[in-house]
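A protein chain is absent from this complex, but the other protein chains hold their places.
Here is subunit A:
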Amino acid sequence: MEESKAYIETGILELYVLGQLNAQEQHEVEAMALRVPDIKAEINAIEIAMEEYAVSHAIQPTLGLEKEIFERIAAPETTQPSAPAAAENTGKIVPLYDDRSASTIKTLKFALVACVALLVVSSVALYSAHDKLNLANQQIASLSTDREKFAATVSYIKDENKDLQEIAAIAADPTWSSVKLAGTKISPQATMMVYWHKKGQHVMVDNTKMALPENDNTHQYQLWAMVNGKPVDLGVFDAQTQPKKLLLPMKEVGNAQAFAVTLEKRGGSVTPTMEKMVVVGAVSI
C-alpha cells in the first residue's frame, strides 16, 4: 500500500496517461496496474480527468464531416491505412480518387464522342475512296484495252514494216524477178505483182501492188505457174481491201515461164478455169 502510494506520487502514471513514456516504462506501469488495483484505479481516475478536460475543450466539427468519415469507412478496404502517415495520405487521396474517376468518365465520354465522329468521317472517306477506286478500276480496264489495241497495232505495224522491208529488199535484189501480171479481157483493170526467186524457188504475191476485184466467200483466186506450157498450182489467196499481210508466200516453183491467176471455187481447183483468168504475165529474162 505504501509502496503503491509512493509509486503514484512519482507522477509516472500521469505521464503514462499522457503517452509520455517509452515502451519499457509503459510495460512496467501496465505490469504494476495488473498487480496493484490501487494503481489501476489511479490510472483510471487520471484518464477520466483528462477525458473530462478534453470534453470541456470540445469544439463541434463542421456538419458533413461525419458523412465523409462514414463514407470512407464504408468504402472498400483498400483505403485501410495502418500507420499515421498512411492515414494522412489516404486523407488526401480519397477525394482525389473520386475526382479522378469522375474526370475519367468525362474523358471517356469525350473519347466516345470523338470515336463516333471519327467513325462517321472514316465511313465517308471510305465510301468516297470506294467510289474513286471503282473509277480507277474502270480507267485501268479501259487503259488496259487501249494498251492491248496499241500492242496489236504495233505488232501489225511491225509485221507490215518487216514485209515492206522485204519488198524493198526483193526489189533491190537482182536474184529476185518481179513479174507484173496484167489484166485480161474479162478484167482489164486488174493488175498484180509476183516476186519469184528462181534459184530458191520462192514465190511471193505482193498485196500492196494487187488490184483485183474482191472475191466472195465461195470463191478464191488461184495462182498458177506455166511450166513448159502446163499450169502448176501455186496456191490460193484472197483479194481484200485490207490485206492481213503485205507479202504472201505461195508454193514453190523452180522453173516457170509465166504466172496467171484464175478465179476458182474456194480452196482452189486441180486445173485452172481458163475463162476465169483475171491476170497473166510472162517472166522476163
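Keep in mind that, in the parts below, a residue touches a chain if its C-beta (ideal position, glycine included) is under 8 Å from a C-beta of that chain, and two chains touch if they have at least 3 such contacts; residues count from 1.
As a working rule, contacts and distances are computed from a predicted model.
Choosing from "RNA polymerase sigma-70 factor, ECF subfamily", "ATP synthase subunit b", "DNA ligase (ATP)" or "Copper ABC transporter ATP-binding protein", the protein name stored in UniProt for the chain missing from the display reads "RNA polymerase sigma-70 factor, ECF subfamily". The residue touching the chain not shown here, chosen from A:24, A:62 or A:241, is A:62.
Residues touching the missing chain, restricted to subunit A, are 9-12, 14-15, 17-20, 30, 33-34, 43-62, 65-66, 68-70, 72-74, 79-82, 84-85, 87-88, 90-92 (touch as defined at the top).
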